[in-house]
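Take a look at subunit A:
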Amino acid sequence: MKDVCKPKGHAHECDCGKECLKVEGDRAVIDLSLSPAQPMHYTTLNCVMRKAMRRGCSSIELKGVMGQRYLASTASAPDLYIAVHGTPGNDLGAFLNGPTIEVFGNAQDMTGNTMNSGRIIVHGNAWDVTGLAARGGQILVKGDTGYRVGIHMKEFGGSRPTMVIGGTAKDYLGEYMAGGTILVLGLGGGAPVGRSLGAGMHGGRIFVRGTVGLEQLGPGAAIVPLSPDDEKEVRGLLGEFENAFGAEVPGEMSEYVKVAPSSSRPFSGYYDKTNV
Partner candidate 1 sequence: MNDRKDREVRTDRLGMPVQAENYTASRPPGWQGQLGGCGIASCISLKGGRIDGDRIARMLTIMEERENGLGAGYACYGLFPERRDQYCLQFFFDDEEGKQAVEDFLDGRLDILHDEKVFLRERSTISPPYPLVWRYFANVPHAREWRGTRDLGEEDYLVELVQHINERVPKAFCVSSGKDMAVFKGNGYSYEIADLYDLGRYSGTMWLSHSRFPTNSPAWWAGAHPLSLLDWGVCHNGEITSYGVNRKLVEMNGYKCTVLTDTEVVTYLWDLLVRRNGLPTEVAAFVMAPSTFQEISLLPPAERRLAEWLRITYKEAFLNGPFSIIVGRSQPDISLIALADRKKLRPMIAGLSPNEEVAYCASEESAIRIVEPDARTWAPGAGNPFIAVAGKGIVRRGTEPSFQGVSL
Partner candidate 2 sequence: MSETPPTKRLDHRLPERFLPIVNYDLCRVCRRCVNDCSYQALEFRESKVVASGGCVACGRCIAICPANCIEIRPVPPQFAPHGNWSERSRRSILAQASSGGVLLSSCGADDEHPAIFDDLLLDAAQVTNPSIDPLREPVETVTYLGRRPGRLEVCDGKVMVREDDTPLIRMDMPLMFGHISLGSISYNAQQALFMAAKELNIVAGSGEGGLHPDFYQYADHICSEVASGRFGIKPEYLKEVAAVEIKIGQGAKPGHGGHLPGEKVTTMISETRMIPRGTDALSPYPHHDIYSIEDLAQLISVLKESTEYRLPVGVKIAAVHNVGAIASGIVRAGADFLTVDGFKGGTGAAPRVIRDHAGLPVEVAIAAVDRRLTQEGLRNRVTVCAGGGIRSSADMIKALALGADVVMVSTSAMVAMGCRVCQQCHRGLCSWGIATQRDDLTSRLDPNVAAARIVRLFRAWNEELKEVLGAMGIDAVESLVGNRDRLRYRGPNPKIAEVMNVKHIGEGWG
């Protein structure tokens, strides 16, 4: 692999972002307000970030982020910590593979798209399609999320994605879910989840604090009682949420509802294989 980061449309390594990158020891700070181009283009920012990663920085602090997309996509250093101040754009941490990203603000859509491992901590809201197809790692959202969150999360072996939403989630939470855990706390009031919850889910589990009506469930999803193992998992996630945000979390297990697949083969009788 070439050790050159090449923003779109430039043949050579980007240097227009030089002045915004400050490295002290193994800590990097990227202040977007110092960029000659305002707002800084995402290709430049990602290029500068990759430069910091290649220099082996263990932490990267981004200041003044304003909608720049695809930050830290496929970033793979397990010990890397990235702090994002401002509003990161869509696909934050897509295909993420190890690092921790902490957002001090709201995240836009598709945060943690198809992530493998690592953590994304959002001290605000994260909107639609958060955690799409995640296969591992953790997403913690202090506030609310949007529609179609946690679609098609899946687990395999030791990889098991988890997501904790402090506020609420809208419709189609956990659609096609094939593994992993989603926990919705519903803090701040309002219905914790919307309609078509877990539509077509055939793996994984969704825990919701509060009530879930049967009419809210999508096809293939069922309400089942929490097992002792489930309670242990919920408590563990609550602990991580508390550590991340320093917020009090309700620990009364009777308040939680578990939604799980009614079958791992929800549509197995759907097809007719007759040789006509």
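The working rule: a contact is a pair of C-beta atoms (placed from the backbone, for glycine too) under 8 Å apart; a residue touches a chain by one contact, two chains touch by 3 or more; residues count from 1.
As a selection rule, all candidates are chains of the complex that A comes from, given by their letters.
Note that the structure is predicted; figures quoted are calculated from it, not measured.
Among the candidates 1 or 2, the one in contact with subunit A in this complex is 2.
By the touch rule above, subunit A contacts candidate 2 in their complex via residues 1-2, 5-11, 42-43, 46, 50, 69-70, 73-74, 76, 90-91, 94-95, 97, 109-110, 113-114, 116, 129, 132-133, 135, 148, 151-152, 154-157, 159, 175-176, 178-179, 200, 202-203, 264-276.
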